[in-house]
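The other protein chains are all here in position, but one chain of the complex has been omitted.
Take a look at chain A:
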Amino acid sequence: MIPFNFEYYKPSSVQMAVELFQSLHKQGKKPMYYSGGTEIITWARANSIQPGSVIDLKFIPECNVIEMQKDKLVIGACVTLSVLSAANPFPLLTETAQGAADQTARNKITLGGNICGKIYYREAVLPLLLANSRMVIAGIQGIRETSIHNVFLQQLRLENGEFLVQILTDRGYLSLPFVHYKKRQIGNVGYPLVTVAAIKKDKQIHTAYSGVCSFPFRSLVMEQALNDSSIPLAARIEQAIGKLPAPLLDNAEGSASFRKFVLKQTMADAVQILERR
């Protein structure tokens, strides 16, 4: 059980949610936005977080869309991973989302919740980093749209009172050649040793990673090394790994040295397949 009380609100519009947050914040009720809620429940049960109020965003229509608007795919932040996979508007995102947790959990976990989470892995963000998606964010100043690269730096960096409403992705990225590998220590469910998502665009390979460091990332300097066709693939991979943005993760899923070994193999597989396509 959750060992403390909080208030629960379910606003039906973006503006109501934002205003409610401000009001609750001013009253000292420590509001927290809530979508699928799996991580909030898990942390609250352990008494690691103590929100005084939660604002459930699932009743806001804009947060539940999956649709093409002109040349952009629009996905609401409260769309669950299983609904997203069933609709399959972005095959790389579908494949990545299907690697998170398990089928039943994906009926509850939302795309926005996965991206905004605190756990290391947050794999659903990888295709969005590769596709240079744009994030629609609501706050007291109104709604703003910005590149994912401006706000996702190790984690989604939102101002106090802001929440993620939608993710926009250009149509041109939806059907590019891609590969996705999720390597676990054992079995088909669970956290990754290494997850690599990669696309090929204009003869260049772009890669994003989860499980490698303590946050998901895409690194342009690693991509430059991987695309340097003047040197053999093994040397390119060595150079890319030398440019990791943080130390390799070393935890119960796998040691840093084992992760490095798996990462090298997985990068080689990804590059070899995409270079042929």
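We take it that a contact is a pair of C-beta atoms (placed from the backbone, for glycine too) under 8 Å apart; a residue touches a chain by one contact, two chains touch by 3 or more; residues count from 1.
Following the convention adopted for this analysis, contacts and distances are computed from a predicted model.
The protein name that UniProt records for the chain not on display, among "Electron transfer flavoprotein beta subunit", "ABC transporter permease", "(2Fe-2S)-binding protein" or "tRNA uridine 5-carboxymethylaminomethyl modification enzyme MnmG", is "(2Fe-2S)-binding protein".
Touch with the chain omitted from the figure is made, among A:Q69, A:N88 or A:Q103, by A:Q103. Checked against the hidden chain, the listed residues A:S48, A:N188 or A:S230 yield one contact partner: A:N188.
Of the candidate positions A:V18, A:A44 or A:A97, contact with the unshown chain belongs to A:A44. Interface residues of chain A facing the missing partner chain: 1-2, 4-12, 16, 20, 37-38, 41-42, 44-45, 54, 56, 58, 98, 101-105, 107-108, 188-189.
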